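Coming up: subunit A.
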Amino acid sequence: MELILESRAVLAKELLHVWRARARLVATGTFALATLLLFSFAGGLNDAALRENSAGYLWIGILLASTLALGEGLRVETEHNAIEMLLLLPVSPAAIFYGKAIGNLLVLLLVGIVMLPFLTVLFDATPTEGVGPLLLCLFAGSAAISAPGTLHATLAARARSRDVLLPLLLFPLVIPCVVAAVQATHLVYAGDPMDQLGSWLGVLFAFCVVHWSVGGLLYSRVVED
Partner candidate 1 sequence: MILLSLSAAFAQGMPAMHTDDGTSHMVWAYVATAVVYLGYTAFLVVRGHQEKV
Partner candidate 2 sequence: MKGRWELIVGAVGGLGLLAGSALGLWWAPQERFMLETGRILYVHVPTAWLSMILFTAAFVGSIGWLVKRRWGFDFLSEASVEAGVVLGCLLSVQGSIWAHWTWNTWWAWDPRLTSVAVMVLSFLGILALRSFVDDPEKRATWSATATIVAWVNVPFVYLCVKWMRSLHQGQSSVANIDPDMGKVLLLNTVAVTLVAIYFVVTRWRIANAVHQREFTE
């Protein structure tokens, strides 16, 4: 109960932070859209291939944007030593982790939602299974990226060469969640005659359960040192 209240307070702080740096948020979204455009050229402007791979482009776009979004909040906090200040407050490190991770989840979700109409416009991809399952995929995938992302962004923010370090640590970790999210999203777009959507969402859910608990457990070690 305490944890939920504390996490909510940290989340409110994170969201305020995002709101104040909203120009940065817009830039991150634009970056994600630019990657979509680049994928179209990399794919040789082949309509059928682009439609077939649109789920993959969506998730790679979100993942690339996440390296910008995840690092940002922590960069500012590290520069002003704000993490130390946060730890002085009567808030558990786990609550800081959950607040930050939920904040990152919302940012990634927002970036994903902004990208969706462009997928339809650029790649002619329409969600056959409906918008509801599509949003569910986006939510599950963003949650799966944001937990290890928050943990590793915190590590990377205080090491040297943090810009290189975050993707280096994060990308191999989220490969399973990219695989599962892409497969699930692809099924939503291309149709799911064999009912496989549930099992891919299940993998994402299991990934989230493991990484959200491990992150909450280990975060105190990372920030208290």
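FYI, a contact is a pair of C-beta atoms (placed from the backbone, for glycine too) under 8 Å apart; a residue touches a chain by one contact, two chains touch by 3 or more; residues count from 1.
A quick word on the picks: all candidates are chains of the complex that A comes from, given by their letters.
No experiment lies behind these values; they were computed from the predicted model shown.
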item	value
Options 1 or 2: the chain contacting subunit A in this complex	2
Partner candidate 2, residues of subunit A touching it in the complex	148, 151-152, 155-156, 158-161, 164-165, 168-169, 171-173, 175-177, 179-180, 183, 196, 199-200, 203, 206-207, 210-211, 214-215, 218, 221-222, 225
